[in-house]
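The structure's right below; bear with me while I get my questions together.
Removed: one protein chain of the complex. Kept in place: all other protein chains.
As written, the chains take the letters A and B, and residue 1 is the first residue of each chain.
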Amino acid sequence: MGMTLGGIAAIGAGASLYAMKKSWDPLPSVISAGFTTVDLSPMDSGELRTVEWRGKPVYILKKSADMSKCADRDVQVGNDDYSVGVQICTHLGCIPSYIPANQVFKCACHGGEFDACGKNTFGPPPSPMEIPPFKIDGNKLVLGEEGPEYLRLVGKA
Amino acid sequence: MAEIKKADGLVDWLDQRIALRTLTKVLLTEYWIPKNINFLWAMGVVLAVLFKILVISGIFLMMYYKPDINLAFDSVNYTIMQEVEYGWLWRHLHAVAASAIFLVIYIHMFVAIYYGSYKRGREVIWLTGMLLFMTFSAAGFSGYMLPWGQMSYWAAAVITNLFGGIPLIGEELVIWIRGNFVVADATLTRFFMLHVLLLPLAIITIIALHFYALRVPHVNNQDGEILDFDAEADKYKAGNKKESKVIPFWPVFLSKDIFVLSAFLVGYFYLTFFHFNFAMDPINFDPANPMKTPAHIYPEWYFLWSYEVLRGFFFSSDLGLVAFGIANVIFLLLPWLDRSPVVAPAHKRKGFMIWFWLLIADLIVLTIYGKLPPTGINAWIGFVASITFLALFFALPFITKAEAKNASKGA
Partner (left out) sequence: MRDLKALIIVAIVTGIIYWGVEPLAHGIMHPPVKAAEYDYKDTPILPKGDVANGATLVQTNCVACHSIKSEGFEAPMSDLDSANSYGVVPPDLSTAGSMYHEGFLAGFLKDPVKATNLSHKFTDSKPYPMPGYSWMSDSDIADMVAYLRSIAKSDLSGKEIFIDACARCHSLKYDKVFSSTPQDIVSNYMGSTPPDVSMMIKSRGAKYLHTFINDPQKLLHGTAMPKVGLTQEAEKKVVDYMESIGDSKKEERESLGVKVIIFTIIMTIFAYLWKVKIWRDVH
């Protein structure tokens, strides 16, 4: 009987823990604010834009004709190629700045470099900049949702 | 230091280092409680569990609460009540437990008075218990301010104003307590600190003292009988469990407490989910407005009796304040106001029995009239009840002195 009572109390404790876990979850307002929509139509070729998505900087680079293309990382919208990535150095989390003249991202912290595709080309960064989940909606890019193009890129990379 | 040997298991390993087996005996299996008790002896465990519920629900409320006059109301009523998953549950549990804990404190306290458990070596238990009542009152009051509704604001304004009645320093004291000339952001933030840090810390410390104070004089029993705990414990350990007048804390005493606790929780959860308005006054769902006092303001039910002692002297706020001051400390002095050495339940002490039920009746009248608007006849009833309250405590030494005389004659 003591064991049965203990078991029942344990069920109660488990249910309470479930409620506690749920209370720690991000609020619905945080989740619904986790999507950023970017209209790509006004962008010029060769232009870089940085938008905020879930508190992090995400760059969008519309590639000009003289930039190298990478099939495994570029996002095609219409007839244009875009490079999209979380603009955070994969070494220790600093934000690399884009230098248009050289078409590279250069990190001030430890000198890491990434090319226009977001791939690490020099210094300590161990991997290319991360591609955020996105969905293409006409001429718009919706960050935070996993569209088929995103899944294709991630599957390939 | 004893020699550390290779342990034959976790329990033994711990036993060698922190005397686990001795500790278990001292705290649980050989902590002796009288057998001659009723369900009212379970109130201590009920209180401990309610306090635990308050701490846990409080932790979750604190994760989203914002102690700022511009954010507090919405952080409670929107973020916690509508957005956070189960946020409403923590708030309801917290508010209802805060109210219920006072009901159980009062039961616990009057059981001690009824059975004479505050004297003959048990004075420190009584004193720490009354200190807990006071710290819980402060915690209840400071917590009530946090949602920053109309009742929060006006209760804070009125109660902090009380200190203004203290001669000489009153006016400056009020400003010092508030951190502003009126109840304002500084007041909210410091009361938040008191509510979530200083008062819980004090409460936990006093609870430890309260428990410790029980060890030497032991728990009282239904008849005030003096037990030889060592001899009775030996009988129990020798297997004479039926004959022994004591039981171990674990599992025998707690098995009864857990049953009482579970039954109590049924009622508590009913209040939490379906009948919470008595603990979460609807008026407090109007945001604080320093420019407009609600038509009726009153404290939570557990402060009503002392509030009525304050209001009872409706013709003089100074007298009211003095009476209120006395009402708040008089219970502390009970072991010394009772001049009789007799430790027995009130129904075996004739004069004390009458005193006890008069006190209960008076407190009921004070509580009810503390909520009713103090106009017309109500003001007079409140006045008479307040005078009666003071008179009862004035009469207690005489009543008990007479009892002591009779007792010594009888002996």
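Following the convention adopted for this analysis, a contact is a pair of C-beta atoms (placed from the backbone, for glycine too) under 8 Å apart; a residue touches a chain by one contact, two chains touch by 3 or more.
What you see is a predicted model; the values in this text were computed from it and never measured.
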Worksheet item: Can you list the shown chains that the hidden chain touches?
Response: A, B
Fill in: Option touching the unshown chain, where B:R21, B:R190, B:K241 or B:K401 are the choices
B:K241
Worksheet item: If the hidden chain were put back, which of B:V55, B:L198, B:I368 or B:V384 would touch it?
Response: B:I368
Worksheet item: Touching the left-out chain: which of B:W13, B:F211 or B:W301?
Response: B:W301
Worksheet item: Which residue from B:A231, B:A263 or B:V329 sits in contact with the chain not drawn here?
Response: B:A263
Response to the item:
In the full complex, subunit B touches the hidden chain through residues 35, 38-40, 77-78, 81-82, 88-89, 92, 103, 107, 222, 241-242, 244, 247, 251-252, 255-256, 258-259, 261-263, 265-266, 269-270, 272-274, 278, 282-287, 295-296, 298, 301, 304, 360, 364, 367-368, 371-373
Worksheet item: Which subunit A residues touch the hidden chain?
Response: 1-2, 4-5, 8-9, 11-12, 15
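Assume only the chains that are shown with their structure count from here on.
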Worksheet item: CA centre of subunit A versus CA centre of subunit B: separation in Å?
Response: 54
Fill in: subunit B - residues contacting subunit A, complex
56, 60, 63, 79, 83-87, 89-90, 251, 258
Practice prompt. Would you pull the subunit A residues touching subunit B in the complex into a rising list?
Written response: 2, 5, 19-20, 22-25, 27-29
